[in-house]
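What follows is a set of notes on a single structure, which appears directly below.
Excluded from the complex is one protein chain; the other protein chains are retained at their positions.
Presenting chain A:
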Amino acid sequence: MSGKNQGNTFRLEVLKARGNGALTTIDSISADATIAELKKRVAQQKPELYSDRQSYRTEPTGKSVKDTQKLSELNIDKVGKIYFKDLGTQIGWSTVFFAEYAGPLFIYLLFYIRPSLVYGSSAGSKPVHLAAHLGAICWTVHYAKRILETIFVHRFSHSTMPVFNLFKNCSYYWSFTALVSFFVNHPKYTPPSFGNAQIYLGLGIFILNEIGNLSIHILLRDLRPAGSTERRIPYPNKINPFTNLFHLVSCPNYTYEIGSWLGFSLMTQTLTALLFTFAGAVQMTIWAKQKHRAYKKDFADKYPKQRKSIIPFLI
């Protein structure tokens, strides 16, 4: 269905980037067609290779080309060949996020609501400490918030990711959930050393950081026009003071996330919660540094110099 301007069509061999031989041949495609259109054509001929799974390069090894580029821009019409890579089974980002967040919700609450299932029948009748109640509430709020954000707030720049990521991410979230929940909801739970003062301080820190994190997500959503993948520099807005953290870091959403979990750990005084906080902080620092580097590269001198990636003044 690439009805073309006649003089402009050519025969394209789609070769496999790794390994030998051709994947398929497209008898007639327009030089003005984009990679996105090529993907559609290939998917027609090879239905199991839906567009999101296809990746193209001009050389067997090298960077993949963007969907928006035309075949003529890449000289493909002269060469008559292009190299294909199968990205493997893809899964939508939304699917991944739901699976990743529904698990923690379910698992944490399992320990909380039905302790006898995990700790034995006598656990059901033991009194539950305030910190454990608040822990369950905070955990639920956090993941419910994430699910809602996935539905209503986030805009994703890729529509899919490899299915292996689902397995990897779920293992991480679900395992840590079990590790945290097991100890916070344990019949032998020991309340925080500084009593209610510590509990409420932790709770307060948690709440403020959750609001902060949400504020940043909303700001980022508004930054990116609907349906586009355009990138702009985020700045604090005048309305929400939580966005002021953008003065100091490139990824304040991650900063707030670490803050939330520190609050949670303080509130529950549970080692595994702190380990979870630390693991998350390490991963988010890696991501923040990547993003920070990308910002500086894309925007060069226009990008605010005093910003660090995730921890103000430090990293």
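The rule we apply is simple: contacts are C-beta pairs under 8 Å (C-beta built on N, C-alpha and C of every residue); 3 or more make two chains touch, one makes a residue touch a chain; residues count from 1.
One rule holds for everything that comes next: contacts and distances are computed from a predicted model.
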With one chain of the assembly withheld, which option in "Phospholipid-transporting ATPase", "AP-4 complex subunit epsilon", "Clathrin adaptor, mu subunit" or "Very-long-chain (3R)-3-hydroxyacyl-CoA dehydratase" matches that chain's UniProt protein name? "Very-long-chain (3R)-3-hydroxyacyl-CoA dehydratase"
For the full complex, which residue in A:22, A:113, A:148 or A:271 touches the chain that was left out? A:271
Touch as defined at the start, partner being the missing chain; which of A:189, A:278 or A:303 qualifies? A:189
Contacts from chain A to the absent chain lie at residues 183-184, 186, 188-190, 193, 268-272
